[in-house]
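Note that one protein chain of the assembly has been removed; the remaining protein chains are unaltered in position.
Up next is subunit A:
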């Protein structure tokens, strides 16, 4: 089995699908010749030609609209929005046009599009390159939101997303592109969309999280282990829809939960997870479910982003709070 970092795994997923299905196309700003500003699509244009992998003029709304039109024509576009903060320019095409196409047309048309975008703090990037905007998209009906935390999942989830006949918003954490290598099978395999993963089993408290925070939470769990506190960590992998069954199985076991997200605290994925836990099993809880998240400010300039983002110390404090409730 090959060792890949997350960037290579994502590229491999696209290569597998470009090979398998002639309707798969990749386009966006700078994705062709140079392979994108993060080189995620490097080499794909050379391998598959300029009809399959191509640069567009600089205009995010048009990239989204082009994807919708090509989706109507039976293609399976993978449209890259170069940085997450630029999705606002394309938001109409993503959450109004693509996400509503199946419903508006009574099922005649669908939008089998993957919108890929890098995001995530901790890399000292420029303003609006890092924000966690998953909650914004997750609130929109008709589109799935996927955030992988490791190379194996990234490849399997992306292949599943490309094959999905509905639009998927696929967010790639900048800090994970090169963070580590892991074994990734060659060829095709899928990781089912909408299914969470128990990445660490435990019996005292559950941490529900996703993306980069899976690693931050695991670090916290390892430190807590030394104090005899046994933490279960769940990686959502898909933040819309949420796999409440996997969460509830854990809640029934541990009876205590915290939800960790890099995004600002209010009205986001963590809030949704907690609402669903309340609906499904408030009687299983021994303590209120806490959120560990960024504060409700804009994502800060680079100088203080490390303090702004949740860290193991804050997560440990949260775990102790629910244990001591």
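Note that a residue touches a chain if its C-beta (ideal position, glycine included) is under 8 Å from a C-beta of that chain, and two chains touch if they have at least 3 such contacts; residues count from 1.
FYI, contacts and distances are computed from a predicted model.
Hidden chain, UniProt protein name from the list "Thiazole synthase", "Pyruvate dehydrogenase E1 component subunit alpha", "Gas vesicle protein" or "Carbohydrate ABC transporter substrate-binding protein": "Pyruvate dehydrogenase E1 component subunit alpha".
Touching the missing chain, out of A:4, A:18, A:67 or A:315, is residue A:67. Which of A:5, A:41, A:82 or A:97 touches the hidden chain is settled by the complete complex: it is A:97. Remark: the residues of subunit A touching the chain excluded from display are 25, 51, 56-57, 59, 61-62, 64-75, 92-93, 96-97, 102-110, 141-142, 164-166, 194, 241-242, 244-245, 276.
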